[in-house]
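Have a look at the structure that comes next, please.
Other chains dropped; remaining ones untouched in position.
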Amino acid sequence: MPARVAAMVQKVSEIVGTSTEGFARAAENAVKTAAKSVRNLRWFRVTELEGSIKDQKVLEYHATVKVYFDLES
Amino acid sequence: MPARVAAMVQKVSEIVGTSTEGFARAAENAVKTAAKSVRNLRWFRVTELEGSIKDQKVLEYHATVKVYFDLES
Amino acid sequence: MPARVAAMVQKVSEIVGTSTEGFARAAENAVKTAAKSVRNLRWFRVTELEGSIKDQKVLEYHATVKVYFDLES
(Lines give C-alpha, C1' and ligand atoms only; values in the text may rest on other atoms or scores of the structure.)
Protein backbone atom coordinates (compact mmCIF):
# COMPACT_ATOMS: atom_id res chain seq x y z
CA MET A 1 0.00 0.00 0.00
CA PRO A 2 1.39 3.42 -0.94
CA ALA A 3 2.47 6.10 1.52
CA ARG A 4 0.06 8.97 2.07
CA VAL A 5 2.92 11.43 2.22
CA ALA A 6 6.33 11.08 0.57
CA ALA A 7 7.64 14.65 0.68
CA MET A 8 8.07 17.30 3.35
CA VAL A 9 5.26 19.46 2.06
CA GLN A 10 2.01 18.69 0.24
CA LYS A 11 -0.48 20.93 -1.50
CA VAL A 12 -4.24 20.36 -1.46
CA SER A 13 -6.55 21.05 -4.44
CA GLU A 14 -10.33 20.75 -4.43
CA ILE A 15 -11.91 19.24 -7.55
CA VAL A 16 -15.43 18.07 -8.52
CA GLY A 17 -15.57 14.86 -10.58
CA THR A 18 -18.61 13.56 -12.47
CA SER A 19 -19.82 10.09 -13.49
CA THR A 20 -23.04 8.44 -14.64
CA GLU A 21 -22.11 5.24 -12.77
CA GLY A 22 -21.57 6.16 -9.13
CA PHE A 23 -19.62 8.09 -6.51
CA ALA A 24 -16.36 6.10 -6.73
CA ARG A 25 -16.15 6.66 -10.52
CA ALA A 26 -16.89 10.38 -9.99
CA ALA A 27 -14.01 10.60 -7.51
CA GLU A 28 -11.79 8.65 -9.91
CA ASN A 29 -12.57 11.14 -12.69
CA ALA A 30 -11.60 14.03 -10.42
CA VAL A 31 -8.27 12.31 -9.75
CA LYS A 32 -7.73 11.62 -13.48
CA THR A 33 -8.17 15.29 -14.29
CA ALA A 34 -5.89 16.40 -11.47
CA ALA A 35 -3.26 13.99 -12.82
CA LYS A 36 -3.03 15.99 -16.05
CA SER A 37 -1.79 19.16 -14.37
CA VAL A 38 0.03 18.14 -11.17
CA ARG A 39 2.52 15.38 -10.38
CA ASN A 40 2.99 13.15 -7.36
CA LEU A 41 -0.65 12.73 -6.37
CA ARG A 42 -0.88 10.70 -3.13
CA TRP A 43 -4.29 10.82 -1.50
CA PHE A 44 -7.82 12.15 -1.81
CA ARG A 45 -10.60 12.84 0.66
CA VAL A 46 -14.28 13.22 -0.27
CA THR A 47 -15.78 16.52 0.95
CA GLU A 48 -19.21 16.31 -0.70
CA LEU A 49 -21.36 13.89 -2.69
CA GLU A 50 -24.07 15.34 -4.91
CA GLY A 51 -25.99 14.55 -8.08
CA SER A 52 -27.86 16.25 -10.91
CA ILE A 53 -31.39 15.15 -11.83
CA LYS A 54 -33.02 15.39 -15.26
CA ASP A 55 -36.51 14.26 -16.28
CA GLN A 56 -36.98 13.06 -12.72
CA LYS A 57 -33.98 10.66 -12.90
CA VAL A 58 -30.42 10.86 -11.62
CA LEU A 59 -28.33 12.09 -14.55
CA GLU A 60 -24.87 12.25 -13.01
CA TYR A 61 -23.13 11.68 -9.69
CA HIS A 62 -20.72 14.36 -8.46
CA ALA A 63 -17.92 13.84 -5.96
CA THR A 64 -16.04 16.84 -4.59
CA VAL A 65 -12.61 15.67 -3.47
CA LYS A 66 -9.54 17.24 -1.93
CA VAL A 67 -6.47 15.80 -3.67
CA TYR A 68 -3.10 15.86 -1.90
CA PHE A 69 0.12 15.95 -3.93
CA ASP A 70 3.76 16.18 -2.90
CA LEU A 71 5.64 19.38 -3.68
CA GLU A 72 9.05 18.67 -5.17
CA SER A 73 11.89 20.23 -3.26
CA MET B 1 -25.42 19.08 -18.24
CA PRO B 2 -28.64 20.29 -16.59
CA ALA B 3 -29.03 23.48 -14.56
CA ARG B 4 -29.06 23.12 -10.80
CA VAL B 5 -31.74 25.77 -10.49
CA ALA B 6 -34.34 26.70 -13.10
CA ALA B 7 -36.89 28.61 -11.02
CA MET B 8 -36.81 31.52 -8.63
CA VAL B 9 -37.45 29.37 -5.57
CA GLN B 10 -36.62 25.76 -4.69
CA LYS B 11 -37.80 23.55 -1.88
CA VAL B 12 -35.58 20.98 -0.14
CA SER B 13 -36.80 17.57 1.08
CA GLU B 14 -34.76 15.03 3.03
CA ILE B 15 -35.24 11.38 2.09
CA VAL B 16 -33.49 8.08 2.98
CA GLY B 17 -33.02 5.63 0.09
CA THR B 18 -32.03 1.96 0.42
CA SER B 19 -30.20 -0.52 -1.82
CA THR B 20 -28.46 -3.86 -1.51
CA GLU B 21 -25.89 -2.81 -4.13
CA GLY B 22 -24.25 0.36 -2.93
CA PHE B 23 -24.54 4.03 -1.97
CA ALA B 24 -25.20 5.43 -5.47
CA ARG B 25 -28.14 3.05 -5.98
CA ALA B 26 -29.48 3.96 -2.53
CA ALA B 27 -29.37 7.65 -3.47
CA GLU B 28 -31.00 6.85 -6.81
CA ASN B 29 -33.85 5.05 -5.02
CA ALA B 30 -34.41 8.10 -2.82
CA VAL B 31 -34.67 10.26 -5.95
CA LYS B 32 -37.04 7.75 -7.62
CA THR B 33 -39.40 7.91 -4.66
CA ALA B 34 -39.26 11.69 -4.49
CA ALA B 35 -40.13 11.78 -8.21
CA LYS B 36 -43.51 10.18 -7.47
CA SER B 37 -44.75 13.06 -5.32
CA VAL B 38 -42.95 16.22 -6.49
CA ARG B 39 -42.15 17.62 -9.92
CA ASN B 40 -39.13 19.45 -11.29
CA LEU B 41 -36.43 17.70 -9.28
CA ARG B 42 -33.03 19.27 -10.04
CA TRP B 43 -30.32 18.27 -7.62
CA PHE B 44 -29.50 16.15 -4.59
CA ARG B 45 -26.85 16.28 -1.89
CA VAL B 46 -25.87 13.35 0.33
CA THR B 47 -26.12 14.16 4.05
CA GLU B 48 -25.42 10.70 5.52
CA LEU B 49 -24.33 7.23 4.42
CA GLU B 50 -25.27 4.31 6.65
CA GLY B 51 -26.00 0.60 6.44
CA SER B 52 -27.89 -2.15 8.24
CA ILE B 53 -26.13 -5.39 9.22
CA LYS B 54 -27.76 -8.82 9.60
CA ASP B 55 -26.07 -12.11 10.52
CA GLN B 56 -22.77 -10.21 10.64
CA LYS B 57 -23.08 -9.08 6.97
CA VAL B 58 -24.13 -5.80 5.34
CA LEU B 59 -27.78 -6.20 4.45
CA GLU B 60 -28.56 -2.82 2.91
CA TYR B 61 -26.90 0.50 2.18
CA HIS B 62 -28.77 3.67 3.16
CA ALA B 63 -28.20 7.13 1.66
CA THR B 64 -29.88 10.14 3.23
CA VAL B 65 -30.18 12.83 0.58
CA LYS B 66 -31.55 16.34 0.38
CA VAL B 67 -33.44 16.68 -2.92
CA TYR B 68 -33.95 20.16 -4.43
CA PHE B 69 -36.96 20.82 -6.67
CA ASP B 70 -38.21 24.00 -8.36
CA LEU B 71 -41.43 25.52 -7.10
CA GLU B 72 -43.70 26.53 -9.96
CA SER B 73 -44.69 30.18 -9.94
CA MET C 1 -35.49 -5.03 7.48
CA PRO C 2 -33.47 -5.60 10.65
CA ALA C 3 -33.70 -3.51 13.80
CA ARG C 4 -31.01 -0.92 14.34
CA VAL C 5 -30.93 -1.70 18.05
CA ALA C 6 -31.90 -4.97 19.70
CA ALA C 7 -30.30 -4.63 23.14
CA MET C 8 -30.35 -2.06 25.91
CA VAL C 9 -26.79 -0.89 25.27
CA GLN C 10 -24.62 -0.76 22.16
CA LYS C 11 -20.93 -0.13 21.69
CA VAL C 12 -19.45 1.82 18.79
CA SER C 13 -16.15 0.95 17.08
CA GLU C 14 -14.46 2.96 14.33
CA ILE C 15 -12.85 0.96 11.51
CA VAL C 16 -11.29 1.80 8.12
CA GLY C 17 -12.08 -0.63 5.28
CA THR C 18 -10.34 -0.78 1.91
CA SER C 19 -11.39 -1.88 -1.58
CA THR C 20 -10.20 -1.47 -5.17
CA GLU C 21 -13.81 -1.38 -6.39
CA GLY C 22 -15.58 1.42 -4.58
CA PHE C 23 -16.81 2.94 -1.33
CA ALA C 24 -19.60 0.43 -0.62
CA ARG C 25 -17.16 -2.50 -0.89
CA ALA C 26 -14.68 -0.67 1.36
CA ALA C 27 -17.41 -0.25 3.98
CA GLU C 28 -18.39 -3.90 3.56
CA ASN C 29 -14.78 -4.96 4.20
CA ALA C 30 -14.70 -2.91 7.38
CA VAL C 31 -17.86 -4.69 8.55
CA LYS C 32 -16.42 -8.11 7.60
CA THR C 33 -13.36 -7.49 9.73
CA ALA C 34 -15.40 -6.23 12.66
CA ALA C 35 -17.50 -9.40 12.42
CA LYS C 36 -14.42 -11.51 13.28
CA SER C 37 -13.97 -9.99 16.73
CA VAL C 38 -17.39 -8.78 17.91
CA ARG C 39 -20.85 -10.29 17.81
CA ASN C 40 -24.29 -8.81 17.20
CA LEU C 41 -23.33 -6.13 14.69
CA ARG C 42 -26.41 -4.04 13.82
CA TRP C 43 -25.60 -0.84 11.97
CA PHE C 44 -22.82 1.25 10.50
CA ARG C 45 -22.39 4.92 9.65
CA VAL C 46 -19.77 6.31 7.25
CA THR C 47 -17.59 9.03 8.85
CA GLU C 48 -15.05 9.56 6.07
CA LEU C 49 -14.41 8.51 2.46
CA GLU C 50 -10.83 8.67 1.20
CA GLY C 51 -8.56 7.02 -1.35
CA SER C 52 -4.90 6.31 -2.02
CA ILE C 53 -3.31 7.24 -5.36
CA LYS C 54 -0.36 5.49 -7.03
CA ASP C 55 1.23 6.33 -10.40
CA GLN C 56 -1.39 9.07 -10.76
CA LYS C 57 -4.30 6.59 -10.51
CA VAL C 58 -6.70 5.66 -7.71
CA LEU C 59 -5.25 2.55 -6.08
CA GLU C 60 -7.76 1.89 -3.31
CA TYR C 61 -10.91 3.38 -1.84
CA HIS C 62 -11.07 3.75 1.96
CA ALA C 63 -14.27 4.03 4.01
CA THR C 64 -14.04 4.90 7.70
CA VAL C 65 -17.16 3.56 9.41
CA LYS C 66 -18.56 3.52 12.91
CA VAL C 67 -20.02 0.05 13.56
CA TYR C 68 -22.68 -0.39 16.25
CA PHE C 69 -23.04 -3.73 18.03
CA ASP C 70 -25.30 -4.89 20.87
CA LEU C 71 -23.70 -5.64 24.22
CA GLU C 72 -25.01 -8.86 25.68
CA SER C 73 -26.54 -8.50 29.11
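Here are a few things to note about the model shown:
Every chain is named by a letter (A, B and C) in the order it is written, and numbering of its residues begins at 1.
Just so it is clear, a residue touches a chain if its C-beta (ideal position, glycine included) is under 8 Å from a C-beta of that chain, and two chains touch if they have at least 3 such contacts.
The model shown is predicted, which means the values in this text are computed figures rather than measured ones.
Here 3 copies are displayed; the structure file describes the full homo-oligomeric complex as 12 copies.
Note that only the chains that are shown with their structure count from here on.
If you draw each protein chain as a dot and join the dots that touch, every dot ends up joined to every other dot. A rotation of 120° superposes the C-alpha trace of chain B on that of chain C, rounded to the nearest 5. Mean C-alpha position of chain A lies 22 Å from that of chain C.
Multi-chain contact residues of chain A (touching two or more other chains): 22-23, 49.
Across the complex, chain C is touched by residues 1-2, 4, 22-25, 27-28, 31-32, 35, 39, 41-46, 49, 65, 67 of chain A.
On the chain B side of its complex with chain C, the touching residues are 18, 21-23, 48-54, 56-61.
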